[in-house]
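Supplied in structure tokens, the structure appears directly below.
Note that this complex is displayed minus one protein chain, with the remaining chains in position.
On to subunit A.
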Amino acid sequence: MSAHANLERRRQAIYGWLLLSPAAVLLTLFAFYPSVATLWSSLFSRGTRRKPTEFVGTENYAELFADPTFWIVVKNNLLYAGITIPVSIFIALSMALWANGKIRARGFVRTAYFTPTVLPMIAAANLWLFFYTPGLGVLDQIGSLFGLPSVNWLGQPETALWAIIIVTIWKEAGFFMIFYLAALQTIPADLKEAADIEGASRWTYTRRIVLPLLMPTTLFIAVNAMINSVKLIDHLFILTKGGPSDASKLILYYIYEMAFAFFDAPSAAAMTMMVIGVLGIVAAVQFLYLDKRTHYQ
């Protein structure tokens, strides 16, 4: 190998590292280091004035597993994710297929669908508070027209979580639809024509051609929806504060409560670690398993 080629190779390597370093520094500072620090602090006891912090190993985790509220929160979050992810993806896809078709006022329909995403979370939550308020709220107003009794949607354990779920779907479907619309634009029109000539119905075309070609988008959206389902907190502050009796409490809200209401930082850290672990595993499964079955153009 000549000295010239060697020098060129080294120059390329330095160039590469220089391009990489801003992201590496920021990620280390604000993502990797905090994660490791969280893991570290989850292994220590909560310090008080009389009892200093000491290493307790997995004791914080064991305590969490024994905490009934923790299990309620886990159950709530599973239900929340299990409903919002598939339903919002389904609605987003249906809306995208419709808004992509030859309909009148297409621009208006697209904008209308996207509006919930543009609204700030707090504003959206306040809007829904107005819908859900017993007696005065829009839902009750409509219900009373048909002689239905007033329902306190957010104030009773049976309906509180469902009310939150509906708000989330309303907000996410429009956002995901934009991704689907963008992906639909990349499917050439002549595929539809070729399928038409072969005698494929609209449904066959959608199922055999469109959906498989949308798989990369679906995968991306599914991962995002999953992350969102453990990230939700602002709606809870406005709408229910996790109540009544923990019926609508989700994991991040509980972590927040642990850390800043009960000042139990080690427990909050332990819970955070579990969330990171679960998210990591699910994301790995999604990408490793589904990726193989997905066609990328």
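Simple rule for what comes next: a contact is a pair of C-beta atoms (placed from the backbone, for glycine too) under 8 Å apart; a residue touches a chain by one contact, two chains touch by 3 or more; residues count from 1.
Here is the rule we use: contacts and distances are computed from a predicted model.
The subunit not displayed here is recorded in UniProt as "sn-glycerol-3-phosphate import ATP-binding protein UgpC", chosen from "Ring-1,2-phenylacetyl-CoA epoxidase subunit PaaC", "Fe-S cluster assembly protein SufD", "sn-glycerol-3-phosphate import ATP-binding protein UgpC" or "Energy-coupling factor transporter transmembrane protein EcfT". From the options A:7, A:194, A:227 or A:281, the residue with contact to the chain not on display is A:194. When you scan A:93, A:184 or A:213 for touch with the missing chain, the hit is A:213. The missing chain lies against subunit A, touching residues 188, 190-191, 193-201, 204, 208-209, 212-213, 295, 297.
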